[in-house]
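Here the structure comes first, spelled out in structure tokens, and everything after it is commentary.
Shown here: the complex without one of its protein chains, the others still in place.
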Amino acid sequence: MGASRSVIVVLVSRLVAPLIQIFSFYVIFHGHYSPGGGFQGGALLAASILLLRLTCGREESQKNFRSDLGLMLGPLGAMTFLVVGLIMISGGSFLDYQHTPLLRLEPAQMRSFAILIVEVAIGLAVMATLISIFDNLSAPSRKEDSS
Amino acid sequence: MDSIHAHYPYWVVLTLLVIGLWGMLLKGNLMKKVVGMTIFQSAIILFFILSAYKVGGTVPIYDEALGVGDPSLYINPLPHTLMLTAIVVGVAIVGEALALLIVIYRTYGTLEEPVLVERMK
Amino acid sequence: MNPPHLVILIPLIFFSGALLIPLLERWRHGCAYGVAVASAAVGALVTVAGLVEVSSGGTLRYQVSGWAPPIGIELVLDPLSAFLSVMLASVALLVLVHSGSVVRRELPGKAMPLYSTALLLVGALLGITITGDLFNLYVFLEISSLASYALLALGDRKAPVSAFRYLILGTVGASFYLLGLGFVFMTTGSLNMADLKLILSNLESSPPLLVGLVLITTGVGLKMALFPMHGWLPDAYTYASSTATALIAPIGTKIAAYVLIRIFFFVLDPGFASGEIPLTTAIGYLGAAGILWGSILAIAQTDLKRMLAYSSVGQIGYIALGIGLASPMGFIGAILHMVNHAVMKGCLFLVSANFLSRLGHADIRRFNDSTRVHMPWTAAGFTMAALSMIGLPPFAGFFSKWYLILGSVEESNWVFVAVILISSLLSAVYFFRLIERIYLRSPGRDSKYPDEAGGAAAPDGGREEVSASMLAPTLILASALLVLGLLNVWIVNRLIQPMIPAGL
Partner (left out) sequence: MRVFTYLVVASFVALLVYASLGLPGRGEVDAPLHREESIAGTPVAATFYTRKAFSDAATPNFVTVILADYRGFDTLGETLVVLTAGIACLLILGRAP
């Protein structure tokens, strides 16, 4: 997929992408207090990278996010979620945040903290996976490659 | 009349559901089937969101001025959470459907079902 | 809080295996098969431990996140789900062991995503069996469907098209389930199965509730390929790669049938679904129609895989018929047939994969007794599974049909009795056709395909059996049929009797 030929489009999208990323961090981390959270923030993060993929071209935007990272960070994020759940088994049941080991806070605070970790893990997984889906969908086929 | 006033939103959702079902089952173009599928899923999401609404309720985020003594001041948070899941599921399915469509188009060069059936023979 | 963490580990082992595969593959290329088999083996062991635990200590209830049921999500390992999870995990393990060389040959370079998807599929199906929450069930249903669409899309040129049709119909099914769940949720305010059972026994039935149930039944029926909604199944199974079919055919549709059983007999009062609107009866008759339709079309097929796919439509009908009887005998028959058919179909699809990998075809018209000479063990496995499908004692298939017939006689439903007997004859027709070719027909008698099959496969004229990793799972499944048949009294008394819900 080629880059956009217009300089303005390229420049503006390069300018906007970091802003989208900052906003997406806000969405993830402010999810405790306002609408938002891992899925929404992750989708926004993916959008910022996809914007660069669309305007700067597939090869050029590899600098921002390598395509082969997609299917590494995705499972990693989901794995983090799973492990966060599993470490609670020592005290309570799966995903029972009030039994977070090594953390001495009152239960409500502990839950709040664990929710944040989980949301970040979800954000990571969603971002990486959505980018990976886009990369796979937009990858040229073998036939187009050779011609 | 009262009954109509209380239930017309369901019929709006129903209209969307029928449009979606129509698109999925009766359209000949595979891409239009995917569009129909999206409409169908969105209509179901609307249906759940509709069930969460309470007259006089506000967003389900803790407000010190309101407290939590009276739950009827907040709209119901559970359907919203469920639909967050359903939205993600919808995205995943559309992604996969598009992947399949790309493979089909590469193999047969068409997404029109009658042509496709012809070329599959 | 609740010490038996076994319950949650059942799906989690498969999921973590699925997540580890992409990560480990980067570090060490080619380890996907090993990780998949290892996690399936551990998972199967855990399900067996769960079954032992449940049959000695009673139902295990696990509160995920530590919240009591209507608030949090509950996982329930009762006799029914424990039994089915053992069946699911062990069939999946055997198919995964078998898949090694098939994947190398049919789908080179796709091992990593394939095994990851396969583990996600099995984990999600196990999640469906053990969950006690209807929305959680929907989430797992979607994971398993997404995984099976992708697996069925691999194969020959037509596979993506049939997988796309399955995707559309499967999404209609899952969406109907969600919509129906919405109606039930709005009239009751609960998603937990045990809680819903309490609420529904107090609630008088209302139009939204009934329509919700009809929608759920239709949606799950689509997933299960119940008779008029089976259109997606034959194409999807035929064109997909052997591994995908062998993995999905035995366990995929059974789990949808299990969901119906769960909802009709455990969430609703057993009398409810047959009284208010005759939902179970309708399912029974649709099942009966499916049995005949599937068996008749299976006779007309010339491709082994396609024939097996049509026979799957018929066999799902038996389970539906057992549900339709809504009696203890029908329940036993349905559960027993679910397990038997999973083992039989698993075995038969593995056999067809063996034929495909050695002979290069699975065309019924081209089989002859050189097949048996070259692949004696595969042929033996096929014969055992086929005899069981027809329903000859002492193979397992006989006993489930026996209970279904007993149940039908008990309800004096002669239509069902007739359907079961006729379909046994029909399946005898389509299986003996093959057995006759494999054992009795010499290559020369087929003038149309002169000695092509045997000659191409084994130039030296000797045995050309498949490798041990492919043969062993086939034969284990085939002998499991004998074991299931011989131990059938013990299984029914010890394992299935305790799971019959009160009031059925």
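We call the chains A, B and C, going by the order they appear; numbering starts again at 1 in every chain.
As a working rule, a contact is a pair of C-beta atoms (placed from the backbone, for glycine too) under 8 Å apart; a residue touches a chain by one contact, two chains touch by 3 or more.
This one's a predicted model, so the numbers in the text were calculated from it and none came from an experiment.
Enquirer: Checking the contacts here: which visible chains does the omitted one touch?
Expert: Visible chains that the missing one touches: A, B, C.
Enquirer: Would you indicate which residue among C:4, C:34 or C:208 is in contact with the undisplayed chain?
Expert: Looking across C:4, C:34 or C:208, the contact with the absent chain belongs to C:208.
Enquirer: Which residue from A:20, A:51 or A:125 sits in contact with the chain not drawn here?
Expert: A:125
Enquirer: Which listed residue (C:83, C:185 or C:382) would be found touching the missing chain in the intact complex?
Expert: Of all options in C:83, C:185 or C:382, contact with the hidden chain holds for C:185.
Enquirer: Among the options A:17, A:71 or A:89, which residue touches the chain absent from this view?
Expert: Considering the complete complex, A:71 is the one touching the chain left out.
Enquirer: Considering the entire assembly, which residues of chain C contact the chain that has been omitted?
Expert: Given the touch definition above, chain C has residues 15, 18-19, 22, 64-65, 67, 70-73, 108-110, 113-114, 116-117, 120, 124, 127, 133, 135-136, 139-140, 142-143, 146-147, 149-151, 153-154, 160, 183, 185-192, 195, 198-199, 201-203, 206-208, 210-212, 214-215 touching the missing chain.
Enquirer: By the contact criterion defined above, which parts of chain A meet the unshown chain? Give residue numbers in ascending order.
Expert: 31-37, 39, 70-71, 74-75, 77-78, 81-82, 85, 94-95, 97, 107-109, 111-112, 114-115, 118-119, 121-122, 125-126, 128-130, 132-133, 136-137, 139, 142
Enquirer: Taking the full complex into account, what residues of chain B touch the chain not shown?
Expert: Interface with the chain not displayed, on the chain B side: 3, 5-11, 14, 17-18, 21-22, 25-26, 50-57, 60-63, 68, 71-72, 74, 76-82, 84-85, 88-89, 91-93, 95-96, 99-100, 102-103.
Convention: only the chains that are shown with their structure count from here on.
Enquirer: Between B-C and A-C, which chain pair shares more contacting C-beta pairs?
Expert: B-C
Enquirer: Whole-Å distance, chain A centre to chain B centre, using C-alpha means?
Expert: 24
Enquirer: From the mean C-alpha coordinate of chain B to that of chain C, what's the distance rounded to whole Å?
Expert: The separation of the two C-alpha centroids amounts to 29 Å.
Enquirer: Could you pull out the residues of chain C that touch at least 2 other chains?
Expert: None at all.
Enquirer: For chain A, which residues count as touching chain B in their complex?
Expert: Spelled out, the residues of chain A in touch with chain B are 33-35, 39, 126, 130, 133, 136-137, 141, 143.
Enquirer: Would you pull the chain B residues touching chain A in the complex into a rising list?
Expert: 59, 61, 84, 87-88, 91, 95, 98-99, 102, 106
Enquirer: Would you tell me which residues of chain C are touching chain A in their complex?
Expert: It is residues 1-2, 5, 8, 12, 15-16, 19-20, 22-23, 26, 62-66 of chain C that touch chain A.
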